[in-house]
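A protein chain is absent from this complex, but the other protein chains hold their places.
First chain written, first letter: the chains are A and B, and each begins at residue 1.
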Amino acid sequence: MSGGTVDRARAMAAPLGRPALAAAAFVVLAAVFFAVIGRNPLAMIGVVLEAAAGDSYAIGESLVRATPILLCALATALPARVGLISVGAEGQFYAGAIAGTGTVLSMLPTPGWTMLPLMLVTGALGGMVWSLVAGLLRTGLQVNETISTLLTNYVAALLVTWLVYGPWKNPASQGWPATVEFPAAARLPALFDSRVHAGLLIGIALAVVLHLVLTRTRWGLVLDVLRSNPRAGLVAGLDFRRNALIVMALGGALAGLAGIAETASIQGRLQSDIAGGAGFSGFLVAWLARNHCLRIIPLSLLVGALLASGDGLQMFAQVPSSVTLVIQGLLFVAVLLVNGWLDRKRPA
Amino acid sequence: MTSFDIVFGSFLVSALRSATPLVFVLVGETLVQRTGSINLGVEGQMLVGAMAGYGAAALWGDPWLGLVAGAGAGMLLSSVHGLLTLAARANQFASGLAVWMLGFGLSAYYGAGLVGRKIEGFGTWRGAGLDDVPVLGPIVAGMTPTVLLALVVAPAVAWWFWRTRTGLVWRAVGESPEAARAAGLRPIRVRLQAILLGGLLSGLGGAALSVDHTRTWAEGMTAGRGLVAVGLVIVARWNPWWVLPTALLFGGAEALALRLQTADAGVSAHLLLTLPYITSLAVLTLTCLRDRGQAAPAGLRAVMDR
Partner (left out) sequence: MHLQLRSMARRFGANLAVDGVDLDVAGGEVLALLGENGAGKSTLMKLLYGVHRPDAGQITIDGRATRIDSPRDAMASGIGMVFQQFSVIPALTVRENLALAHASTPWFTGRGARRATAGLAPLAAIAPEVPMDARVSSLSVGQMQLVELAKALQQDPRLLILDEPTAVLGDDEVRRLWSLIRGFATRGLAVVLITHKLADVTACADRVAVMRRGRVVATGAARDLDANDLLRTMVGERDLAAPSTAPLPADAPTRVWIRDLSARGPGNRIDGVDLRIARGEVLGIAGVSGHGQDVLADACAGVLSPDAGEVIVDGETLFAPRQREPRAGRVAYIPEQPIRNAVAPDLSLALNLHLDRLDTLPAIPDRRRLEADARALLTRFDVRPADPGMAAGRLSGGNLQKLVAARELRGAPALVVASHPTMGLDLAASAFLYHQLFALAQAGSAVLWISEDLDDLLRHAHRIAVLHRGRIAGVVPADQRHRQTIGAWMTGHADAEAA
């Protein structure tokens, strides 16, 4: 019994010690980087904080950045529950944006109240279909899902570029490649009189629901077993393929939803490069949260704020916004370093 | 000389030139995976290689220095992957993505001042009297030094890998690190060497791309070539001998896309650009269909199957 007590004590202490250590490592790495590029680390950290959460506008922009990251993190965490490493949220995001935009464009002359729900549903379906390509390749032919999702990401992004330069280009927009502007009926309701939209609330609600489903239900247990030991799951008669396809499909739907919500409510039209790395930031967040859906909520806000601070850095400190990409990478490195180090005694 | 020769010859040259950066990356990643690691960070290593190479070439005016700087930068970044996976035993896929993000950010940051700069690139051998040699003449004349380097590096590494003692040691480590350790070898050290060599070669590939193939630098310019390489290693069945033909497949798809684009075949350029990715995924799928991952080194299967 004492073994179990020690386990529990350690399990309770770990969530406190781990983030603290990772945060410390991250701050050190970031400070070293700022020093290397010849900036005063303390001053820069001040600028980042200011730009991320200094006033209500900054907070709003942070929340805007966080919304797609939150959904994409959930889209990564779900497949991870059966041990799949999907990096496809970026591509699913674009696929969702394409499918949802298609719905909007086809309904255009007479947008009714059905436009918004139909757009969201088809957006989710688009992401789902895209994700199932990698899912089927994995379950049917053993094609590694990490590699296939990374490759299909590029294809989806190019499809968007093709559409906005070609068939879906708004003829009135001169040289600017984009679709026509979406009607107001396609926008999600805004929050607090800012650019923040209801997608954030949908994301938070989905995170909570998913957390409950994954931790409280029989299905959650099935996924846990398949992740822990697929072979034991097979011996116990569990169906890896079916469950892997279900989580890939649901994950894709979430990223697709992120894509169409961003297109409709933030950009107002479909154009190239709208994901802006949200899929990859989502992957990072899911990894930071160790695929725990509740932890994903604050962590996506944090990473969203970090990225939103890039614009401020450019403005106030004349530092290129690409600095935030480096910082994001350093955050990932710090977390992997600390987690790997703490877990290295665990049998491989 | 028939017109077919000319068309085919010039197509082969452009396929070779497209494939060249990939050959370096693919050789490096093959060695990495052969010793039992997988490094998705090659994409980021290519980017820092491309940026550093372009910067060095612009600064010193010598493309060869560009290649050296690119290789060095790639190797430096790959040491992060070595540290994370070998010392801290982090998940290899996650570590690779972290290296990618880091490389993307670093190359974008340091490369910001290079956008739009002009460099002195390599010349070809056109007009050196080779053009009149039948069949092979125009092909060789259209090459640049990096193409020749790639044509030498791939078979040289393959020869080293299959015919030398150290090659044997690397193969043994990839098949079974435990057995290698029991035989008195040092698997961790070998894996680190492979990751660093892979970093060097992917940096070189990135530099070949920016300094020679495109002669420009742009943020994120590798456009997934490194990730394509990770997949094509499987297509090449982890065998350095197969690297050249496999890389030519990608190069051919890219050259075809460009050819169709300039021929104005009525298909959008953006759609054509998806060809290399779709081709890679398709041949990857066919490979997996045929041998279901059984051809992988045993040490790597442990990483991939999880």
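In this section, a residue touches a chain if its C-beta (ideal position, glycine included) is under 8 Å from a C-beta of that chain, and two chains touch if they have at least 3 such contacts.
Keep in mind that what you see is a predicted model, and the values were worked out from it rather than measured.
Chemist: For the full complex, which residue in B:12, B:112, B:179 or B:218 touches the chain that was left out?
Modeler: The one listed residue touching the chain not shown is B:179.
Chemist: Of the residues listed, A:25, A:180, A:222 or A:255, which one is in contact with the missing chain?
Modeler: Candidates A:25, A:180, A:222 or A:255; residue touching the omitted chain: A:222.
Chemist: Write the list of subunit A residues that the hidden chain touches.
Modeler: For subunit A, the residues touching the absent chain are 1-4, 7-8, 216-219, 221-222, 224-225, 228-229, 231-238, 347.
Chemist: Contacts of subunit B with the missing chain: which residues?
Modeler: Residues of subunit B in touch with the missing chain: 162-169, 171-172, 175-176, 178-186, 294, 297-298.
Here, only the chains that are shown with their structure count from here on.
Chemist: Give every residue of subunit B touching subunit A within the complex, in rising order.
Modeler: Where subunit B meets subunit A, its residues are 40, 80, 83-84, 88-91, 93-95, 97-99, 101-106, 108-109, 112, 219, 223-224, 227-228, 230-231, 234, 268, 270-271, 273-274, 277-278, 280-281, 284-285, 288-289, 292-293, 304, 306.
Chemist: Using the touch definition from the top, list the residues of subunit A that touch subunit B in their complex.
Modeler: Against subunit B, the touching part of subunit A is residues 37, 83, 85, 87, 137, 141-144, 146-148, 150-155, 158-159, 161-162, 165-166, 280, 283-284, 287, 320, 322-330, 332-333, 336-337, 339-341, 343-344, 348.
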